[in-house]
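Inspection log for the structure reproduced underneath, given as structure tokens.
Our next item is chain A:
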Amino acid sequence: MISRTVLLILLPVLAIAALTQRRRLSAIIAMGLFSFALAGTYFLLHAPDVAITESAVGAALVTSIYVLAIRKTGRITVVASEAPGLLQRDADRISGLEWEILERVARAAGLDLTLTFLPGDERLDAVRRGDADIAAGGLLAESADGVLETPSHLPTARYELRGPAGQRHAAAPDRSPPAYFSEVVDAVRACAALSMTLDLARFHTLSRYDLGAYEVRSMEGRGGYTFAVSPDRDDLYRHVVEELSKMRESGELDRSVRRHFP
Partner candidate 1 sequence: MILALFPLLRFGFGVLSIAWGRGRRALLVMSHLVDGALIGLLAATFRGGRELTFVAGGWERGLGIALVGDRIGLTFAALAWGLGVAVSLYTWNRNLRSYFYMLLHLLVGACYALVFTKDLFNAYVIFELLTLTSFLLVAYERRPGQIWASLRYLFLASLGMGIFLLGVAVTYYHVGSLDLDLIAAHVAAGPEAGWIALASALLVSGVAVKAGVFSFALWLPSAHSLAMPAVSALLSGLVIKMGVVELFRLSDAFPLDLPLVVLGVLTCSLGILYAVASSNVKRLLAFHTISQIGYLLIGFGSGTLAARLGALDYAVAHGLFKALLFLAVGDAARAVGTTDIRDLTARRADIPIASKIALLIGVLGIVGMPPFAGFAAKAVLEAGLHSTVVHALVGLTSVGTVISFSKLIPLLTLDGPRSLDRLRLAAYAWLGGSVLFFLPLSRTMIPQSIWSCCWSGWAFFEALGAILLGLLLYRVLRHVRLRLPQRIFRIEEGVLVILGGFLLVFLLLRLRG
Partner candidate 2 sequence: MPINGVTISILLFGIALLGLVLRRDLVIKLLALGLVNASTILCLVSLRARPDGAAPILGAPGESVMVDPLPHAMVLSAIVINFAILALSLVFVMLLVERYHTGDSQQIERETSKEEEP
């Protein structure tokens, strides 16, 4: 009798708890608990048939289809710009430091990765809208609004490139690097006039070419590369942070950096 009363009082408490949750997953879990309590109540009300059916259908089956429906069904959507060394396309393979980190995160979270290439500015918007989970590919830490920024995994210096030596053409537009990187490579190959701010990954790629004609200057202040994670996916954020610290401790991160930036 007492246990029945306790269960009966527990029911509205669980129901209110379920319906006032902000996150869907916790609401669903609370509702699953409610169903179990309900099944227990039925058992104490001398209705074992109903109790069994309720725990099979209400608690187990309903909860599992809710969870199946609301999980982002097994994938992490990444939006990225191509950044040599960090995340690049070689034929039909994706490689790079950031891709390695993301693969580890996906393995830890038990999810698949899908990658979409977007130009620089649109990545953060996609993450903010919730269309994508993570933005990557040479994203510099700059405390952007509406996204979760992970701690920097690779410090970067910025370099200013000018040339050919001293001849600054007024007509050369002062472009930001990511979207127009291939043009920069072409310009360097042709030894054309250029005035450019570069981050480490791009500078590294450029340094394969002969930069003798240009004036290279390291700029003030040091930035770092980060990932931007959608605020709805704080689970992913935690995974990224965990994986990064693990890689740092085991020295895996350093080895990886050396592999991709010889």
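Keep in mind how these were chosen: all candidates are chains of the complex that A comes from, given by their letters.
Here, a residue touches a chain if its C-beta (ideal position, glycine included) is under 8 Å from a C-beta of that chain, and two chains touch if they have at least 3 such contacts; residues count from 1.
Computed from a prediction, not measured in an experiment: that's the story for all the values here.
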item	value
Options 1 or 2: the chain contacting chain A in this complex	2
Contact footprint of candidate 2 on chain A as seen in their complex	1, 5, 8-9, 11-12, 15-16, 18-19, 21, 24, 27-28, 31, 34-35, 38, 41-42, 45-50, 53-54, 57-58, 61-62, 65-66, 69-70, 129-131
